[in-house]
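The complex is shown incomplete by one protein chain, all other protein chains being positioned as in the whole.
In this document, chain identifiers A and B correspond to the written order of the chains, with residue numbering beginning at 1 in each.
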Amino acid sequence: MTMMIRMYIHKYFGSLHVLKGVSLEVTKGEIVAIIGPSGSGKSTLLRCMNQLERIDQGFIEIEGIVVEAAGDIDVKITATSQEVRATYRKMGMVFQSFNLFPHMTALGNVMEAPISVNKVTKAAAVQIAEKQLAKVGLLDKKDAFPSKLSGGQKQRVAIARALAMNPDIMLFDEPTSALDPELVGEVLSVIKKLAQEHMTMLIVTHEMGFAKEIADRVIFMDEGEILEDSVPKEFFENPRHPRIKTFLEKML
Amino acid sequence: MEYVLTILPILMKGLKLSLTVYVIVISLVFPLATLAAIGKVSGPRVLKRILFLYTWIWRGTPLLLQLFFIYFGLPYFDINLSPLVSVIIAFVLNVGAYETEIIRAGIESIDKGQYEAAKALGMTNVQTMRRIIIPQTIRRVLPATCSEALLTFKDTALVAAIGMGDLLRSAKEVVTTDFRITAFFIAFIIYLFISSILVLVFSRLERKYSIYE
Partner (left out) sequence: MMDHMEYILNILPFILSGLKLTAKIYVATLVIALPLGLLAAIGKVSGSQFIKKVLFLYTWIWRGTPLLLQLFFMFYGLPVIGIRLSPFAAATITYALNYGAYLTEIFRGGIESIDKGQYEAAKALGMSYAQTMRRIIIPQTVRRVLPTTCSEAVNLVKDTALLAVLGMPDLLRIATQIFTRDFNITPFVVAFVLYLIISSVLVKLFGKLEKMYSIYE
C-alpha cells in the first residue's frame, strides 16, 4: 500500500489555535471524507496540504517526499525545491467558489496550466482539455465563458481543469456548498466517477449521504482536532464521540 | 531657510486667493448641480435638452478654454465682469456640469421600488424626491463628489493662466524674479499638504455617511 500523504500539523491564526496537532495518513486509492462543524479547521487542513496555508509546526509528506517541515521536529526537507514543486503538482484542488478564470473559455481554463506549467504544445493541450471536458460531460460547452455556465457546470469545468494536470491526489474543499440543491447531483456524479477510478481523494463536505456512499474513511473534525477516523458504516451508525452524535443529529 | 521665510508671505497671499475661489465654487456647485440633476431626470423635455447640451459641452471641452472664453471673450459682448467673478462663474459652470452628471447617475441608481413604495404611501413626487430619493442619492454620490472636489482644488491653479495672483502664479513670479527654484518646491508642498488634508476630511465624511450601506 503506497503512502500518499503523511502529516502532522499545528497551525495558528494569530492566537487562535486552529489545527491542534492534526495527524493524518492517506494511502493510495483511498477516498477520505472530512466532515465537521464550521470553524473546525477542515478547510484549513486541506489548504495546508497544498501550501495555500503555511503550517506553524509539524510536517507534510507527499508520496514519500517531505514538502514542508516547521518548528521543533526531527523531520527535515531533503528534496530540492524543484522536487518539492513537482511533488505539489501531483495534487489538484477544487474550490468551493470554483475560481474559474473568467476571461477564458471552458476549454481555455482547462488548457491553461498544461501549457504554462507542463509546457505542452497548444495542440496537445487542446486534446488533453477536450478529453477532460468530455469526462465531466461538458465537451459541448468548451467554447463557453464561465459567466454563461451554471454553478454545477462551472464546478465540473473546475474539476476538469484540475484533472488536466494529471494529479495523483485530488483535494475537494466543499465542492458543492456553493451550489443550488438541484445542481449538486451532477458534481457528485463526476466525483463518484473519479472514485470508481480509484483516484486518491480528500473531500471536505457537508453531503453526509455522499460521504457515506463513496468514502472509504470518514474523518470528523471539531475545534482543530480529529475526533474520529473510521469507516462510514461505523461512523454513521456507531459514532463514539458524543459531539459527533449531536452533529449528525443536526445534519440529518 | 531664511529665503523660504522671505517668500512665504507672498505664497500665502496667493494661497488665500486659491482657497477663496475654491470655497466659493464648491459651496455654489452642489445645490446648483442637484437642481440641474433633478431637472435632467424629471424636468420637461425642453429643460432636459438644454441641460444635456450644457453638460455635453462643459464636460467635453477644456476648463482653460472655458475660462479664457468667459474672462477674455465676454467683454466682446460688452459684458465686463471682475476677474474674480468671471473665474467663479467659469468654475461653477465647469464643475457643475460634472457634478450634475454624478448626481444624475446617483438618482438613477436608486431602485425604482423606492418610488413605488412612496407612491403607494400617497407621497407626491416632490415629497418623494425631497424625503426619500435625494437623501439616499447624497450618500451614494459622496465618494464621486469628494473626488470631484479634490480635482477642483487642483484646478484652481488654472487661474494663474489669466494672471490672477493665486498660489501658483505667486510661486512662478518668485521663481522667475529671484531665479531660484525654491518657490516651486514650497508650492508643491503646500498643494500636497492641502490636498492630503482634503483627502482625510473627505474619507472621514464618506465613512460617516456610509454607515447604513
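To be clear about the criterion, a residue touches a chain if its C-beta (ideal position, glycine included) is under 8 Å from a C-beta of that chain, and two chains touch if they have at least 3 such contacts.
Computed from a prediction, not measured in an experiment: that's the story for all the values here.
Asker: One chain isn't shown here. Among A:Tyr12, A:Tyr88 or A:Phe236, which residue touches it?
Answerer: Residue touching the chain left out of view: A:Tyr88.
Asker: Which one touches the absent chain: A:Thr27, A:Gln51 or A:Ser177?
Answerer: Touching the chain that is not displayed is residue A:Gln51.
Asker: Contacts of chain B with the missing chain: which residues?
Answerer: So the residues of chain B touching the unseen chain are 56-57, 60-65, 68-69, 72-73, 76-77, 154-158, 160-161, 168, 171-172, 175-176, 179-181, 184, 187-188, 191-192, 195-196, 199.
Asker: Which parts of chain A face the unshown chain closely enough to count as touching?
Answerer: Output for chain A: 50-52, 85, 88-89, 91-93, 95, 97-103, 112-113, 116-118, 145-147, 158, 161-162, 165.
As a convention for this text, only the chains that are shown with their structure count from here on.
Asker: Could you please state the distance in Å, as a whole number, between where the Cα atoms of chain A are centred and where those of chain B are centred?
Answerer: Roughly 54 Å separates the two chain centres.
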